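All remarks here apply to the structure that follows.
All protein chains of the complex are present and in place, except for one that has been dropped.
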Amino acid sequence: MPKSLLRKFFAYGVIAIALVLTFYPVAWMLSASLKESGEIFTTPVFSSGSAGLGNYVSAFAEYPFFLYLLNSVFASLVSVLVTVLLGALAGYSFAKFRYGLSTVFWIVVLVSLMIPLEAVVIPLFLEVHSFGWTNTYAGLVLPTAFNVVGIFIFRQAFVALPDDYIDAARVDGAGELRILFSVILPMVLPTVVVVSVLTFNLNWNSYLWPLVVTSDDGLRTLPLGMAAFQAGYNTQYGEVMAVSVFGTLPTAVFFLALQRYFVEGTISTGVK
Amino acid sequence: MRFTQKLTIAGLVSGTALLALTSTSFSTELTFWHHTYPPARDFIEKKAAEFTKLHPDITINLHDDPHGDYEVKLLAAIAAGNPPDIVNVLDYLFPLYAGRNILAEVDNAAFGVDSTEALNELYQPQALSGLTINGKVYGVPEEFNTLALFINKAHLEEAGLDAEADAPKTWEELFALAEKLTTEDGSRLGFNWVWNLDPYWYAQQYWPILKQYGCDVIGEDGKAAINSDACVAAFTETWKVLIDKKIGGPSMATVNPVNALQDFSEGRQSMAIAGIWAPPLFSDAVKEQYVVAPLPQLDPENPATLLNSYALAVTAGSKNKKEAFEFLNFLTSDSDGYLEATGYVTGRKGWNETEAAKNTRGAQVFAEGQKHGSFVWRSETWTQEGNAIKSAIEQFAQGVPVKEALDQAASQIDSVRNR
Partner (left out) sequence: MRIGNSKLFGDRIALWGILFALPGLGYILLFQLYPILFSVYISLHDYDLLSEPVFVGFKHFAALPRDHAFVNSLWVTIAYVFYTVVPVLLMSFVMAWALTQVSKSRGLFRTLLFIPSVMPIVSVALVWKLMFNFNGPMNDVAGLVLDNPVPWLNSSTYAPIALVVMSWWHAASYYMIIFLAGFLAIPKDFYEAAEIDGARGWQVLRYITLPAMKPTIALAVVLATVNGLKTFAFQQIVTNGGPADSTQILTLLIYKTSFSYLDMGRASAYSVVLFGGILAISLVQLWFLRDRNA
């Protein structure tokens, strides 16, 4: 069928162009990370630079990026945990229960999605300070740990599940909590993965909050380290790019490890 | 009731519990926040250790953050009523910070003197003037700087010139020489301003020019005067020239707001205006080649230069002010060590006669420059005013008439001051 052939041709064309455009900056970053500053703009993109891994070595000699990495990983994992737990609970509530307050609750959730952090950082800081949480892991991690989008995604997934499973479990005498965690949640594992990846990413990018709430070097996260790193007067572009590559690796690994569940996850989510 | 007080009560409760645990020893810990600069960090830590050796009950906890981000954090901490003891503040913020009671007045006794006059005597003339608000001194310089012209000797030799003898003395000479040194293909620039940085960076560059042309940012009536004829002439005959001649401007500079001097320090630019702190950042090749000449003038007979200071101050909320000032005196009195380790000039009298100064290229040019300098204008709303002028510069760099851009800046400044 020539028509569907044409369509396939067009589709592959789109993908090919998208791949090239997607990868050019990534390749540029990788290649620049292997070059001396002076070479980056003067040599062709795909030529090898003379810095080798030198930029990585010198960047790591200057700042404890591994420590920053550990802090970021810790903060992001806690955030994933909080979001999966609270998001699943609330999403389940909105998808499968009807009660008078649910509209009010839903509006609260919607509204919270729309608050930019820059708008509330001072009030939030004063509040967290009053808990005695400044300069602690609790202060660093908890206030921004919950990714509200998780509620939406879980809700969509639960809505798509037939109620029969729940009814059956109830008739068997299972408690409500047990129904959620032993029956329902395992059925939407791919959704858990989607929420985890999105939340991990979101938290990984967190900058303003960790900046304001911590002042111990030991509590610095990777984005702060990266910013501190490029704030000297004589920044080596190559080193900045090396640090950028390093900052991409953990999220890329996290995503690649879970990627095979990824879209299938959103499929069963159904996005209805 | 203070605004944050209700919030703080909960914090206090948990805080006292902690305090009870830690207060068994009677030691004092001074927290010291500094902007990120690794050599300074190393030096301060070294001095802190020495100080602790002399005063075993006092320890110093140093923390640094990138300049810019640093202010954000400082203000959050102050708002929460939990400021560090010692902070690092640029001079233009002193009117704002002193006006809002953020900073403590300098404790003369800690510096071994009994009056403000005697304190001033410890320093180069004018060194404390930018840190003095309504007759009270609120900090001491960690850096007391002026700007000069850095020239790449090799570039001038290639053009058959001698960097020392042919150094431009006026702006006119500077731009003529820059034109000569700029290559057709744009691979080398003769001279360029520093673009795209914060308003204070711009101000450091244009302030001496404004003084030379007799231009005031704020007139005596307290109204903006930045659109006066003198100011229009100042910008037209200096900043705008590079753009008109197409030998400079933002579009020919490397995009990198973190290293202002990237192009000079990597040998793509022959001349740049910078301070004594700049050479450690140069590439090795340029380190070999630079010479320092006085800042170009409108009239070399009546020079005007810039003074600026990255200062150290003690916060009004500090509970250990006396100890903090004692440490500041201990730290900054080591002019020689400071200069050698970090390239900072403390502004103490006699800094330019020390061993380290004799080994520093251009030290005497800077010392001479300091005699003719002034700090940028003082205002509690400096940042907004500086931003308005920065915006005007970026507009005329894109072809908006200078007068029109400055008119706009003037009206913005007035609206800020009338608030």
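What to note about this one:
By written order: A and B. Residues from 1 in each chain.
Here, a contact is a pair of C-beta atoms (placed from the backbone, for glycine too) under 8 Å apart; a residue touches a chain by one contact, two chains touch by 3 or more.
No experiment lies behind these values; they were computed from the predicted model shown.
Within the whole complex, the absent chain has one touching residue among B:Phe175, B:Trp195, B:Phe264 or B:Phe366, and that is B:Trp195.
Set against the missing chain, the residues A:Leu53, A:Leu81 or A:Leu110 yield one that touches it, A:Leu110. Across A:Thr22, A:Ser50 or A:Ser182, the residue that sits in touch with the chain not pictured is A:Thr22. Note on the undisplayed chain: of the listed residues B:Val72, B:Ala176 or B:Ala341, the one touching it is B:Val72.
Touch with the hidden chain on the side of subunit A covers residues 7-8, 10-12, 14-15, 18-19, 21-26, 28-29, 32, 40-42, 45, 82, 85-87, 89-90, 92-94, 96-99, 101-102, 105, 108-124, 126-127, 142-144, 146, 148-149, 151-152, 163, 166-167, 170, 176, 180, 201, 204-205, 207-208, 222-223, 226-227, 230, 237, 240-241, 244-245, 247-248, 251-252, 254-256, 259-260, 262-263, 266-267, 269-272. Against the chain not displayed here, subunit B makes contact via residues 2-3, 71-72, 75, 78-79, 96, 100-102, 195-196, 198, 249-257, 381, 383-384, 390-392, 394-395, 397-398, 412, 415.
Throughout what follows, only the chains that are shown with their structure count from here on.
Interface of subunit B with subunit A (complex): residues 4, 7-11, 14-15, 18, 33, 36-38, 63-69, 72-73, 76-77, 79-80, 82, 84, 256, 258-262, 265-266, 277-278, 281-282. Contacts from subunit A toward subunit B in the complex involve residues 37-38, 62, 121-122, 125-127, 129-132, 134, 211-212, 215-217, 227-228, 230-235, 237.
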